[in-house]
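A single protein chain has been omitted; all remaining protein chains appear in their positions.
The block that comes next holds subunit A.
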Amino acid sequence: MTTPRHRPCTCAKGGLRRWWRRRRRRNMALSNTLNRYLLLLAQEHLEFRLPEIKSLLSLLGGRFSSHQEIHGKSPFWILSIPSEDIARNLMKRTVCAKSIFELWGHGKSPEELYNSLKSYPVEKMAPFLHSDTTYKIKIHTFNKTLTQEEKIKRIDALEFLPFEGKVNLKNPQHIFSILEDYGLDPNHIPEKPLNIYFGRWIADGQRELIESYSVKKRHFIGNTSMDAGLSFIMANHGKVKENDIVFDPFVGTGGLLIPSAHFGAYVCGTDIDYNTVHGLGKASRKNQKWRGPDENIKANLRQYGLEKYYLDVLIADASKPSWRKGLFFDAIITDPPYGIRESTRKTGSQKEIPKGIEKCPESHIPVSFNYHLSDMFVDLLNFAAETLVLGGRLVYWLPVYTPEYMEEIVPRHPCLKLISNCEQRLSSHTARRLITMEKVKDFEDQDQYSHLLDNQFPPYKGLNSFREKYFSGVTKRIAKEEKSSQE
């Protein structure tokens, strides 16, 4: 028992304080620090979130560790993270997560929450509650609206916590949050919350990048420029870090290079389309006839102050790479053409039938439209296996015809380990999947033929007719509409 330094106080609060002091001594005996954090995620791109967070934690020297089953749809994840630094660095990269809190307590009812708070080690709370600090308490509710009165009641209920600092609503040093989870169904809002959390706010994520890098504001876009949020997710799946070299073999207007440059990587790309790379020809923006002189990939990077990360872009055929032998790329991040809005092409033979051939404006090399999707992915994986550093990642979109999709058709390679496979629906019967692979083995010559082995089941060949299948739904619908309009 500590000897009181002044006359013993007999007020209720004094009693509580003595209770806390006893608690502190007991808690110090529990040596393990839990370091649990509550991650609050945005409710979009649900499948992409876990791979993003896992990739980032791995990049930052942490490891994904959760005490609970991660609910695919829930915006609340409780994670164990080794240090607050790693938690902050995670938030400097993620576009899937909104905020992170140091978790002090949680429960399925207010009583459970309060008990949980009472067993949180006092010495961990103390630095943020002492009399020299300023703070405020916020309350967020999910899938329910509370009145101001209800909110204040809940905040007041936390009076038992040993806050000794001053409340400052405008600019507090520490922000604490109560988060109440009322489920995911806006049509069935429960009377009582399903979960309540209390924590100290640490940092917000990078969701504002989605707006600041929006394609709507970008100088130079193409028909298939990627949504900004997804392009940042791709860079995170790719574990891009500063001073990396990131390459896109189907670079188009360079949209996928931008997030990597934002994260400090140096970027380069190739594309078979002369006009796109040079910023020539018809513009993709509505009401704009021709692209302006400053519409090119370098200009896009310059728009965001990222010009210094621009290495080069070349006109090249991804199936016939022009690199000398070596491991140059830390990440390959790309959106290959699916043959719908952009054609799948490779350089062709002079002997090919004139129909379906165009010639490259500068070199008059015939560019054929016969590049089968399956060949393209075989080439891409071989290219990645050959040119990635060990541990480097390949991130690319794979178009699928949903009724026939099964996991086995995702292309494989002996040098590349499949890390994640996330679906984004495009239409009722088509989707694309963001595939992330990591190079785990050095490339040897025989590896490039692995796709020919019999045990590859079943090959991606079925999707050579992706284009036909994609349009088959459209054609049927048009035929139906025409028929009904004739009746």
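Here, a residue touches a chain if its C-beta (ideal position, glycine included) is under 8 Å from a C-beta of that chain, and two chains touch if they have at least 3 such contacts; residues count from 1.
Here is the rule we use: contacts and distances are computed from a predicted model.
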Chain not displayed: protein name in its UniProt record ("Multifunctional methyltransferase subunit TRM112-like protein", "Mediator of RNA polymerase II transcription subunit 11", "Serine palmitoyltransferase 1" or "Myotubularin-related protein 12"): "Multifunctional methyltransferase subunit TRM112-like protein"
Option touching the unshown chain, where A:A42, A:L57, A:I137 or A:A316 are the choices: A:A316
Contact with the hidden chain (one of A:P127, A:G326 or A:P403): A:G326
Hidden partner chain, touching residue among A:I272, A:V395, A:C422 or A:M437: A:I272
Hidden partner interface residues of subunit A, rising order: 242-243, 266, 268, 270, 272, 274, 277-278, 308, 311-317, 320-328, 347-350, 360, 362-363, 365-367
